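Below you'll find the structure I mean.
The complex appears here without one of its protein chains, the remainder shown in place.
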Amino acid sequence: MLHSIAIAILQLALAPVYDGVERKVRAAIHTRIGPPVLQTWYDLIKLFSKEVVIPVGGGWYTLVTVLEMLTLVTASILLVHVSTVGLAQATIFEAVIFIVLTGIATTLAIMRAVSQNNVFSVLGGFREFSLVLSAEPFLAVSLLLLVSGVEAAASRAIAALILLIAAYVVSGRVPYDIAEAEPELASGVNIELAGPLLGVATVSAVLKKFISATLTVLVFVLLGGLSGLTSLTAVALLTPLTWITHTVVSTLLGRSRVDLAVRFLYTTLFILSSMLLVSYGLGV
Amino acid sequence: MSIAKILEIALKTGRVTRKYPYEPPLLTSEFRGAVRIDPSKCWGCGACVKICPPNALALRNSGKEATLEYFVGRCIFCGMCAEVCPAKAIEVTKEFELSSTSLENLKSRVIHRLTRCSSCGSLVWTEAELKSVVKSSPIAEEYAVLCPKCRKSKFARAASIRIGVGSE
Amino acid sequence: MKDEVRTIVEKIGGVVEEVKKSEIYVRIPQQTVRTAARLLYDSEAYFKTCVGVDEREVNGFYTIYHIFGLDSQGVDIVLKVLVPEEDPQTSSIVSEVPAADWCELEIQDLLGIKFGGRLTKRLVLPEDWPDGVYPLRKEFRYDEKPSRVIREELHEEAGIPVGPYHPALHEPEYFELYVEGEKVVDVAYRGFHVHRGIEKLAESPRFTYKQVPFLAERICGICGFVHSTCYIMAVEKAADIETPERAEFIRSIVLEVERLHSHLLWIGVAAHLLGYDAGFMHAWRIREHVMVLAEYLTGSRKTYGINVIGGVRKDLNVDKIDKTMKTIAQVREEFKKLADALLSIPQIKSRAVGTGVLTKSEARALSVVGPVARASGLYRDVRKDYPYLAYGRVSFRVPLYTEGDNLARLLVRVEEVFESIEIVKQLVDLLPGGSVVVEEYDIPPGRKAVAAIEAPRGEDVHFVITGLGRPYRWRVRAPTYQNIPALRAMLRGTPLADAPLTIASIDPCFSCTDRVLVVDIETGRKSFIKLVRGG
Partner (left out) sequence: MSSVNIARALKAIKRSIWVYHLNSGSCNACDIEILDALTPYFDVERFGIKLVGSPRHADLILLTGPVTRESLPKVVRAIKAMPRPRLILALGSCGVGGGIWWDTYSTIGGFKKLEDILRENGVEVDRVVYVPGCPVRPEAIIYGILLLLGVVEQKVKKVEVVASES
C-alpha cells in the first residue's frame, strides 16, 4: 500500500514532465523545436508565484477550484495504486470510489464554470456537461466489468475498447477539448482565472491527462492479469507511452463540435455497450 | 490513412526552426532596416524631412542650431530619405534589433550650427551646407555667406557698377 | 462606348459628363437617382461603392458618386448626384441596392449628408465623438481632436460577445451573437475600432501624391501592395501617366506573391480555428518561404515600399528571378501535400460542410466579392473582368463553387494558391525589358478615376479626384467592406462553435474596412427582439 502511494506521488511529480514531453512531441510534428521538457513545471512555478487575484464569485469559486484539484489528486493516487497492485487486489470497491471521485471532480468543474459571470465560461460548462454525460457512464460500466474479473474474452475485449475510448475523452485533448476551445471560447472555463488559481486549474488539466493515461495503462494491466513487479514496470513504461500515443492522435485531428462529439460518442459507445451486454449475457 | 500524411511531411521536413538569437536571423540582402545619418556628410537641408511620410525625421531650428532628429520609433523603413538625400548622407542599414526601454534611446540627432548672413545678420545656411555649396558650385564664397536678399542687392550693385549706371 | 453600354446609359437618363476608356460619369438629378440605380442593378451591374465629396469650393455642392461596375463590359458607370450645401440631404438608394447600406451611413457620419428615410444615429465615428463635427468636410483639420463627449452606454450586452478582443479575431472588432442553445439566430456587428482617418490624412498638407502610396500600404498589413497599387493605378489613370511595361509585370508578380502569402495565412488560421494546429503550423511554415521571397524582391516582408507613381523602385535581376522560380516550385510541391492532408481531416469535413451558407441570390444582392462570391457561384474576378497591369497577358482559371458554405470558400482559396503560382511562372517568363519607372509626370487637378484590383479577399476599389500636390479626395473600398454584411446571412442557423470559422471564412480584414465605419447594430437588435418574441 505504502509503496504504491510513493509510486503514485512520484508519478504525479512526473505528470507535468510528461506534459512537457507532449509539447515537445507536438512541436516535432510541427517541425519546430518546442519548449523545454520541464516547461509545464516552469509554468506552474510561475503561476504560483504570481499575484493572487480572486475572481468574481470570490471565496466560493476559489474553494470549488481547489477542491476539484484535490479530488483529482485523490483519484489519481487511487488509480495508480490500483494499477500497481494489479488485478488480484483491485476491488470493485476501489473502482466505485474512483468513479465517484471523478464524478465529483466533474461536478465541481461544471459548478466552477457556470458560477462565473462570464458567458464563455458558462458555455464551456454546458459543453463539459454534455461531453461528460456521453462518456463517463460507459466508462463506469466497462471499468466495473473489467475489475469484477469477467473471464469471457469477447466481453473483456469490448469493455477494454470502451474504456480506451472513454479514457481518451477524459484527457480533454483535441477533438474533445471543446470545453476550453481556445479560439472559440477564449479559454472557456478558465477565462476569469489568474495567478495561483489558474495554476490550480492547470494542475487539474494535467491531472485529467494523467488519469486518462493511467486508465489506459490499467486496461492493459487488467487484461494481462499483471501484478506485483510486472504491473509496476507496466505503469512506469506504459504511462509515458500512452501519453505520447494520445499526443500523436490529437495532433492528427481537428476539434469536434459539441453536438457532433456527443452524437459520435453516444452512437459508438452505445453500440459497443450493447455488444458488451450481449456478449456478457452469452458469457463469451 | 491520409490523415497520417502530416507525420510523413513532418518527418521529411525535419526541424526548420532558426535558433535566433543564437543563430543568424532570416534576413535577405535586400532588407531595409533603420537608416543611419552620417553627420560628416549631412548638410541639414531638410530634403529627407520633406519626403518622410510618417514624420520620423524632423528639422528643428533653435535660432543658433538646426537639429535633424531621427526617431526610429516612428520610422516606416521606406528608405525614401536615403533616395532623396542630395549629400548621400543617409544609409539604409539592415538593423532591426532596435528595442529599447526608453523612447529617448530611439532618437538620434545631428546638430548643425547655423551661419549668419555676413551683411544683415539673419540666419541662412547650416555650416555644412555652406561648405558643400561653395565646394560644388561656381558661387563665390563672398556671395555664399549672404542671405538671398542681400545677395540679390549685392549682385545688382556689382552689376550696375560694371555697366556704369547709377554709380554712387 | 459599346452599344450595350450606350443603351444602358441612355436608359438611365441624366447628363453624360465624361466618357473614358473604362469609366462613364453621368450626372443624375436627386429625384431620379433611385430609378437609375434600380435600372443599373437590373442590368447586371454590381454596386461597387458610393463616395461623398465636399466639392463646395469647386462647384458649391457636396457630391455623391455611386460607382456601379458592369462586369460583363468591363466598364464602370458612375452616377454623380449634387447635394446643396444649405440642405445636405439626398435620397437613399438602399432599398434598390442593399449593398449601398454601409457607404451611405459612412457618408452620413463623415460628411453630414442625410439620406432620406435612413437612421440619423451615430454609426462610424467613436462613441465619444461630438455631434455635428464631420471629419471629411474641408474645414475640418485632419489633426483636430474634438474633446470627448460622455455618452450613456447605449449598448448593453444581450448576446454572446465575440470581441473586441477574442482569440479568433486578431483585430479589435465586435460581434454579438444571439443564440438559442448553440445555434446562432442573429448577429450584430460593431466595427470601426481601426478607424485611423486615412482618407482625411491623404488630403491633408502632411501628404503629397508621392507619399500616399506608403500610407495606402498601411491600410492593411496583409494586402498592402494591393492598396498602394490601386491608389497608384487610379492616379495614373486620372493623369494619363504611362507606366513602363516592365513595372506593370513586376507589380503583378508582387501582387500574386502577396495573394500566396495571404491565402496560406488564411488556410493556416482556418485550420487553427478548427483545432487542427498541425495544419496551422505547416501552412505558415510554407508561407515563410513566400515571406522571404517577398523581402528579397522588395526589401520588406509586408509593406513592400517599392510602389511609386510611374513605376516601381526595385528592378528584378537574374538572382531574383531565379529565387522566385525556386520558391514557387517549392511552395507548390509542399502545399500540394499539405492540402491533401488538410482536406482529409474528418473534423474539417464535418464542420465546414453546410455551415455558413451564402446563397447565390444573397451574394448577388449584397454584391459580395472575391472568394466569397466565387464560392457562392458568382463568376467575378477583377483580373478577368477588368484586366489591369499584366493580367491580360496570362491565362489562368477562376475556381468556382456553388455550395456557398465554409468548405467551398476553403476550396476556392486552396485552388487559387495553385493558380497564383501558375500566374507568377507565366509573368516571369514573359517579363519584358526596359526601365521600371518614369520620373517625369504631371498630375493636373480636377481629374477623376476609379481603379479596381482583385485583392486576395476580393475586389478592392479606389476612387481618386486629383488636387494640387495631393489628392483632393481619395476613397478606398476594401473587399471586406463589401463582404461583412453577408455575415448576417451566413451566420444565421450556424452552430455557435462554427461562428468563428464562418466569420473567418470571408477572410475579414478589419483594418482595411475600418478606415471608416461599419455597423448594423440597430437592425440586428430589432430582429433579435422579434425572434425572441416569436419564440
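Per-chain residue numbering starts at 1, and chain names A, B and C are given in the order in which the chains are listed.
One rule holds in what follows: a residue touches a chain if its C-beta (ideal position, glycine included) is under 8 Å from a C-beta of that chain, and two chains touch if they have at least 3 such contacts.
The shown structure was predicted, so the numbers you read here are calculated from the model rather than taken from an experiment.
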I'd like the shown chains that the missing chain touches, ordered by label.
A, B, C
So one chain is hidden, and I want to know which residue out of A:P35, A:G103, A:P137 or A:P240 touches that hidden chain in the complete assembly.
A:P35
Which of C:T303, C:S367 or C:T466 sits in contact with the chain that's absent?
C:T303
Touch residues of subunit A, complete complex, unshown partner:
23, 27, 30-36, 39, 42-43, 45-46, 49-51, 53, 55, 182-183, 186-187, 190-195, 198
Where subunit C meets the left-out chain, the residues are 125-129, 135, 140, 142-146, 164-167, 170-172, 192-198, 200-201, 206, 214-215, 218-222, 224, 265, 268-269, 280-282, 284-285, 288, 291, 301-303, 509, 511, 514
Since one chain isn't shown, list which residues of subunit B touch it in the complete complex.
15-21, 25-27, 34, 39-40, 42, 44, 53-56, 71-77, 95-113, 126-128
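Just so it is clear, only the chains that are shown with their structure count from here on.
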Using Cα averages as centroids, what's the distance between subunit A and subunit C in whole Å?
47
Centroid from C-alpha atoms only, then distance subunit B to subunit C, rounded to Å. What do you get?
36
I'd like to verify one number: the distance from the centre of subunit A to the centre of subunit B, where each centre is the average of its C-alpha atoms, in whole angstrom.
63
Mark out which residues of subunit A touch at least two other chains, giving numbers and ranges.
29-32, 251-253
Where in subunit B do residues touch two or more of the other chains?
3, 6, 10, 13, 16
Subunit A partner, complex, touching residues on subunit C are 160-161, 166-168, 182, 271-279, 281-282, 285, 345-348, 350-351, 495-500
Contact set on subunit A toward subunit B in their complex:
28-33, 248, 251-253
Please output the residues of subunit B touching subunit C within their complex, sorted ascending.
2-3, 5-6, 9-10, 13, 16, 26-32, 51, 53-55, 76-80, 83
